[in-house]
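First the structure, in the form of structure tokens, and then the observations on it.
Showing subunit A:
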Amino acid sequence: MTAAIQVNAVEKSFGNVQIIRDLNLSVAKGERHAIIGPNGAGKSTTFNLISGHIKPTSGEIRLNGEVTSGLRPFEINRRGLSRSFQVTNVFAHMTVWENVRCAVLWATGHRYAFWKNVDTLPEVKQRTAEILDDIHLSHRRDVPAGLLTYAEQRELEIGITVAGGASVIMLDEPTAGMSHAETERAVALIRRLTEGRTLVIVEHDMSVVFGLADRISVLVYGHIIASGTPEEIRGNPKVKEAYLGEEVD
Partner candidate 1 sequence: MHRLIVAAAAALTVLGGAASAQETLKIGYIDPLSGGGASVGEGGLKTFQYLADELNAKGGILGHKVEIVPLDNKTNPQESLVQAQKAVDAGIHYITQGNGSSVGAALEDFVTKNNSRNPGKEVLYFNYAAVDPSMTNEKCSYWHFRWDANSDIKMEALTNYMKGQASIKKVYLINMDYSFGQSVRSTARKMLGEKRPDIQLVGDELHPMLKVTDFSPYIAKIKASGADTVVTGNWGQDFALLLKAAADAGLKVNWYTYYAGGAGGPTAIKQTGLENQVFQISEGVPNSGNKAAMDFEKDFRAKTGISVWYPRAVNEMRMFKAAAEKANSIDPVKVAAALEGMKFDVFDGGEGFMRKDDHQFFQPIYISSFGSLTDKAKEPFDEENTGWGWHIVSKIDTDKTMLPTTCNMKRP
Partner candidate 2 sequence: MSNAAIPTSAATKEESASALSFYGIWLIAAAALVVLPLIFSSGGSLTSFSLIGIAIIFALSYNILLGQTGLLSFGHAVQYGLGGFLAVHAMNAVASHNWPIPLPAIPLVGGIGGMAFAVLVGWVMTKRAGTVFAMISLGIGELVASSSLILRSVFGGESGVTTDRTSLMPLFGWTFGPQIQVYYLIAFWVMISAIAMYALTRTPLGRICNAVRDNPERVEFIGYDPHVVRYLAYMFAGFFAGIAGGLTAINFEIANSAYLGATQSGLVLFSAFIGGTAYFFGPILGAILVTYLQLGLTSVTSVWQLYFGIIFICIVMFAPGGIAGILMKHRPLIRAGTLGTVIPSYLVAAIPTLALALGIILTIETVARFSGGDAINLLGIPFAATAPTTWVTAAVLLVGGFLVARITWRRVAEAWDRAATVARDRGYLA
């Protein structure tokens, strides 16, 4: 079976500084995969590479077997990959409802249509309502996204990411800055929404990582030093040395 995401020997340099070196990563379909690592290890850069936000200096990235390195983000998105952002990245002047609806439009095949009334497209309406229900923001549907609370914006961010129905979902620190209760709610939300899909997540909160992930990859200085189930990672001495050791002690 082809992997959902396959990263082969990817390198990325900014000027003379090499951020990512010989990155190899494989995420199986339907798997929940977490990427962890200390600050500055290149987790966000890895996300940006896979989602097409930046282009690799060398190497190859495949999505469901198809080479996507070098494609633009929207081309990758149309092939079934959707990502969220670490810093909230919503459409601030549009309402919650419109934010989600925009994310639904391409997937429902309406694309750049200028001859259809967006308010009367039943499948768009239904799907948007579903997502809003899922992220518990139905009661805030007419509020401009920029006026939401931080936690609500994070939930909306997740909603936008999953709305298009992509088969591969990538979430960049979805619970960053949330309180304990909010985090628990968010984890439950993520678990439910990514049911049956492939999930790649970057997270600092280890309880989230170990509670959610099927497999974990550890990224240090732009290189994956270990990949495996949570148990394997817990027992991996290299990981302990490079990362967990510092944090646990």
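As a working rule, a residue touches a chain if its C-beta (ideal position, glycine included) is under 8 Å from a C-beta of that chain, and two chains touch if they have at least 3 such contacts; residues count from 1.
Behind the choice of candidates: all candidates are chains of the complex that A comes from, given by their letters.
Only a predicted model underlies this, so the values are computations on that prediction, with no experimental measurement involved.
Q: All of 1 or 2 sit in the same complex as subunit A; which one actually touches it?
A: 2
Q: Residue numbers of subunit A touching candidate 2 in their complex, please.
A: Of all residues in subunit A, those touching candidate 2 are 51-52, 72-74, 77-78, 82-83, 85, 89-94, 98, 101-103, 105-107, 110-119, 121, 133, 136, 138-141, 143-144, 147, 160-161, 163-164.
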